[in-house]
Every structure is written in structure tokens, then in C-alpha cells.
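Take a look at this one; I'll ask things after.
In this view, the complex is presented without one of its protein chains, the others remaining in place.
Residue numbering begins at 1 within each chain, and the chains themselves are lettered A and B in the order written.
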Amino acid sequence: MFVRRNPQLNRNDELIHLLSIEGLPASIVHHILDTAGTFLSVNDREVKKVPLLRGKSVFNLFFENSTRTRTTFEIAAKRLSADVINLDIARSSTAKGESLLDTIANLSAMHADMFVVRHSESGAPYLIARHCAPHVHVVNAGDGGHSHPTQGLLDMYTIRHYKRDFHELTVAIVGDIVHSRVARSDIHALTTLGVPEIRAVGPKTLVPGDLKEMGVRVCHDMAEGIRGADVIIMLRLQNERMGGAMLPSAGEFFKTFGLTAEKLALARPDAIVMHPGPINRGVEIDSSVADGKQSVILPQVTFGIAVRMAVMSIIAGNSA
Amino acid sequence: MFVRRNPQLNRNDELIHLLSIEGLPASIVHHILDTAGTFLSVNDREVKKVPLLRGKSVFNLFFENSTRTRTTFEIAAKRLSADVINLDIARSSTAKGESLLDTIANLSAMHADMFVVRHSESGAPYLIARHCAPHVHVVNAGDGGHSHPTQGLLDMYTIRHYKRDFHELTVAIVGDIVHSRVARSDIHALTTLGVPEIRAVGPKTLVPGDLKEMGVRVCHDMAEGIRGADVIIMLRLQNERMGGAMLPSAGEFFKTFGLTAEKLALARPDAIVMHPGPINRGVEIDSSVADGKQSVILPQVTFGIAVRMAVMSIIAGNSA
Partner (left out) sequence: MFVRRNPQLNRNDELIHLLSIEGLPASIVHHILDTAGTFLSVNDREVKKVPLLRGKSVFNLFFENSTRTRTTFEIAAKRLSADVINLDIARSSTAKGESLLDTIANLSAMHADMFVVRHSESGAPYLIARHCAPHVHVVNAGDGGHSHPTQGLLDMYTIRHYKRDFHELTVAIVGDIVHSRVARSDIHALTTLGVPEIRAVGPKTLVPGDLKEMGVRVCHDMAEGIRGADVIIMLRLQNERMGGAMLPSAGEFFKTFGLTAEKLALARPDAIVMHPGPINRGVEIDSSVADGKQSVILPQVTFGIAVRMAVMSIIAGNSA
């Protein structure tokens, strides 16, 4: 029988690329979170640099612009003492008609050690991982609507930090789930880590029906969706992704699914509120909640640096 | 009685942000200049780096584009061994509608140690300093027409270098004073350091009348303005800031207020000629003067790196 290997793992089942949380064993997810924990003390120290990637060259290949995500990877790589090369891909050889794989082959020949890839096409990081030289590692920094695994991992770090155990949690993901690679990565991660109740909350146009098959409870009613939840993950309403008439106005959305103090009171008293950022105040979340006691939105950002340092240092230490 | 604290100083009156020269005691100004002096020998050595900011992350936040100023801060930070992150703010989250303060909160959560801020709105660096986390330091790299304190400080370094004592000097600032944050910072600095005669020289449309209240002598006649001066600071004629009919043509301006060898002969024989750059040859300054013996325009640039290193290392060493 032919078993297709997970392209993220080597023959010893060690992580060599991070392409998606789908298919990662829970042990590897926990190993990443544990490693991130060791870097967080690093982030609090006076000198934050560690020499784990000294002499390594990390290339940020952002085919789709995202200053915020690129910055978090740049900081993480520099704190590991790597050399970081930011490639303005829109203006580079690909604009001259060079194919993606030729660009990758050329950069590999420059002895790149790691590619951090953001691409509007789902699967582009897989294509790169499949064709790059054996010494090169690939991190998916978001591909189309498919996956955003480091965001998923930092969300798991945040939940574990505040809730310790995944096995009795109710987690509600609220908003534009159909267009969200974050939601997709979170659902895979929560499932892998044994969360018993995952809810996808939003209007019918924004919550895909096939989520039920993944064991997710679909709620088109906000009160039902967040009642008793331990964790609420609000998603960004990405107006730029919407097509035409699918969506109510921002004001209507806020009224029904925007998280206010009043709605938050339906969740457990110690529920935490998360958001991948940047937040739209008054659209998916009220300012009083975003800045309130239960919000862990800014800690998420801090944990995100540590999680990216963990991913980079782990894959750089394993060979194909 | 309520006394509002100077937001640049901590409770021990130590510098924690550099927002404006206004309100800085002379002792702090001299401390910055003395510290810059120690870095200048560094700049002459073979290896110019010092490890004072090793492990620190400096973010260049240029909401208004200025490659030259950004470069001087980038060089200064790298010579202090900091990690430097250049944020292309125009393309980042603020473009997605995120507020300035949310952007700052997010970058602070990434454990930024210092923000170098250029903004077209006067006061933006103050707003950031007021709201950022206690471990973060802010340097104003120019805000609207308000202030450009590191330029003011490097001008003071230059004057002290060539003239030693401020207490008997006549300093003439010539040109477009009304639009110049440099002029404003220089006037505050010269006043703080005890310069007895400061002259603001230019046409009525470009020299604000309220300068007299700051103890500045307003001269609308060029000969009167530079006669007997020890220091002449020529300002850049910023055509892009001018509105309509306020201004004579560049040719007319040069005839009346442009610094030529002939006009320079009215100043003291050992007068120095300064300019913040980039110069407009044949508009505010003749090439023979810009490239002449009395010009200290290029030394200003060199001193500017040292002054920025001094500011960064001093504020990084003090805690809120």
C-alpha cells in the first residue's frame, strides 16, 4: 500500500517545514508550544537575542503584501541571530516573467536556509517545499484561504497559557469563517489538541456548511454560539475579500455578531477574548471588549514572536 | 498646584524620550553633545560598532517618507548593534484602517524597545510616547511643522565644535522659517544654550512675526541679518510646502536671500555656514559657498550620526 508521506516531516517524523497544522501530531504541536515558552523568558530579558540561527539566511518571500506578519517573522528571525533578507517580490524577477520555481531555485542556490512564504494561492508553500533544495526549510506565513499555521499555533499557545488544559474547553470562533485561513488553522489545531466543543459562529453566508463534517458545531445565532464558552476567537471582517451582496453592512454585522460587553456576559466569567488583528473597532468587536480585562489580544502578539522563533529554530535543527 | 510633568523626562529628570528641544534643560543638551563626542572617535576607528543596544529592537516608523533621515537613524542604530526594523507604514495596517495607537500597541507587544517616528502631524510622537508601554522609548524624527530635535541637536554640536562657547555668538537663520521645524528646534536650542543674539532672516511671508516674543531678532533685510554673524544657518526652500503666491520665484529669492560669497563677506571672517540638506544650489545657496572653506555642511552630516547614537543610547539607558 502506498502511503504518501507528510511533506512537513522527515523520515524520523521530525518537523522540517511548517506548511499546515493539518496532519501535525499533537506531540509536535506541544513541542512547538513548549519551545515557545522557553523563548518568552528570553523576550523579557534585557538582551533578547539567542544565537540559534547565527549565520543562517532567512528569506521573507511575501508574494502578497502583509507588513504586520512580515515584521513578526523578521523580528523572530533577528532574535535568533539570523540574517534576514526581505524580498520585494512584486518588483523582482517574477515580474520579469520568471516562474515561481525558477525564483526558488535561484534563491536556494544563493544558500538560503529558510523561506517564509506568503502567497495568495493556496498550496504555494507546498509547491516550494516540494521543489526546494534539501537544506532549505519552508514556513507558510499564509496561503490563500487555506492555512496560516503560525497564527493557529500562537492561538493555541495563548489558550494553553490561560486555560492550561484543552480537554474540557468550549471554543467559539466568530465571524467571517468562510474566508478565514486563521479559522481553518485554528479548527485543525483545536481538534488535534482534543478540544471537545468547537463552535463556528456567524451568518449563513460566512460559515461553510461542511464544517459539521469536521466535528464543528455551526451556530448562526450569536447567543447560542458564545454561551458558556471558555474562549472566544473573533475574526477580522475582511471587507476586501467580500464579493458583492453576501454580507450585511458593517453596522448590521456589529449589531448581530459584533462582540459587546453585553454579549460577552453570556460566556463563562473567566472567558478570554482573542483576535488575530488588526481589529476593526465597532465592526466585529466593541472597544470596551477589545481593551477590557478579558481581552488577550496584545499578549497574542507577544506570544506570536515566541511561537515563530520556536518554529524557525525547530525546523532549522532537523534535516531532510 | 498642578504641574504637568515634561513627558520626555522620568521622575529623576532623566531623558526617556526625545520629543522636542523645548523644555529640555541645558544640562541634558550638553550631556547629549558630550556623549556624541565620544562616539565621533568611534566613527573614525576601523570598527565602528559599539554593543550598547545589542539585543534591542529599534523600529523606524516613517509615516512621512524621508529616506535621508531614516538612513541616518538606521546607521546610528546599527552602529549601536541594535536590530533595526524599517516599517513601510504607508502599506501596513494603518492602510487597513487600524488606528495609530492600535498599531503602536501591537508593535510594543512585539517587544519593540524604541520607536523613531516621522509624522506629518505635529504632536504625533507625543501621542505615541504618552500611550506606549513603559519599556518603550520614542525619538521624534520630525513632526509636521513642529519639531525636528535631532537636527537641532546636531546643529548645536556643530556650533559647539567650531565655536566652543555659545555665550557670545550671533546666529542668523535664513530663509523659509515659517515652514521649518528645523528653525523652530534651532531657536529653542540656541536659547537654551544662552546664545545672546538669534536672528531670523527672510521675506515677511516666510518669517513669522511672533518670533520677537521668543527673543529672536527678525530681519527682512539680508545684509542686516548676516552682518557680523558667527554662524549662518541656511534653510532649504521647500517648494513642496509652499502654497500659491506667498513666494517670489527661486531666482528672485536667490537674488535677495541666497547666500553668495559677496553676502557672506558681511559676516565675521571666521563665520561658519550650515544647512540641514539637501541643498538647492543656486536657490538658497551658491555653489561657491556650499563647497567653500566656511561651509560645514558635510561635517554636520557626520556629527548627525553621532548625535543620534548619543540620543538613542542615553534614552535606552533610562527607565520610565
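Keep this in mind: contacts are C-beta pairs under 8 Å (C-beta built on N, C-alpha and C of every residue); 3 or more make two chains touch, one makes a residue touch a chain.
Everything numeric in this text was worked out from a predicted model, so none of it was measured.
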Candidates B:A26, B:M214, B:A265 or B:L298 - the one touching the absent chain
B:L298
Contacting the left-out chain in the complete assembly, out of A:E14, A:E64 or A:E98:
A:E98
Identified contact with the non-displayed chain, of A:I85, A:L127, A:V218 or A:L266:
A:I85
Pick from A:N10, A:T35 or A:S57: which residue touches the chain that isn't shown?
A:S57
Mind listing the subunit A residues that contact the chain we can't see here?
54-57, 83, 85, 87-89, 91-93, 96-99, 102-103, 105-111
Would you write out the residues of subunit B that touch the absent chain, in ascending order?
43, 46-49, 65, 67-68, 71-72, 74-75, 78-79, 277-281, 298-299, 301-302, 304-305
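We adopt the following convention: only the chains that are shown with their structure count from here on.
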Subunit A-subunit B separation of Cα centroids, rounded to whole Å
42
